[in-house]
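Note that one protein chain of the assembly has been removed; the remaining protein chains are unaltered in position.
Let's turn to chain A:
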Amino acid sequence: MPRMLLRDIVQARSGDKGNTCDLTIFARTPEMYEHLKQVVTAERVKEHFRPLVHGPVTRYEAPTVLGLKFILEDALGGGAPSSLRSDNLGKSFGSNLLRLEIEVPEELAREPHLMSVPPWRKKE
């Protein structure tokens, strides 16, 4: 099974509420969504963010938009107005999760299940 970065598979956005980070990823097709539900678990996300997130990670499913939402507690250095970090609002957590590498079945490792590739990254 090929391994791929989430960067090539999903949209992602994250933000804050107090010391909690709120992060959602979106699949492009129902087939990929079903696969992500299996492999991008709350445990795996917690493991990915281990040095940054000290509390529990909860996952919610949003099937109508093929979204998986993760709530990462004790994640933002005390919360935006108390944090010493540059990314005090957790806005970069989404892009950070795009670095997660997962295994993808051969039949899903192609269009239309993947994100579009920017021109500067296209291989000729």
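Everything below uses one rule, namely that contacts are C-beta pairs under 8 Å (C-beta built on N, C-alpha and C of every residue); 3 or more make two chains touch, one makes a residue touch a chain; residues count from 1.
Quick note on the criterion: contacts and distances are computed from a predicted model.
Between the names "AlgX/AlgJ SGNH hydrolase-like domain-containing protein", "Cytochrome P450", "Acyclic terpene utilisation N-terminal domain-containing protein" or "Amino acid/amide ABC transporter membrane protein 2, HAAT family", the one given in UniProt for the chain missing from this structure view is "Acyclic terpene utilisation N-terminal domain-containing protein".
Checked against the full complex, the candidates A:M4, A:A80 or A:I102 give a single residue touching the omitted chain, namely A:A80.
Where chain A meets the omitted chain, the residues involved are 11-13, 15-18, 20, 22, 24, 26, 48-49, 51-52, 60, 62, 64-65, 67, 69, 71, 77-82, 84-87, 92, 94-96, 99, 115-116, 118-119.
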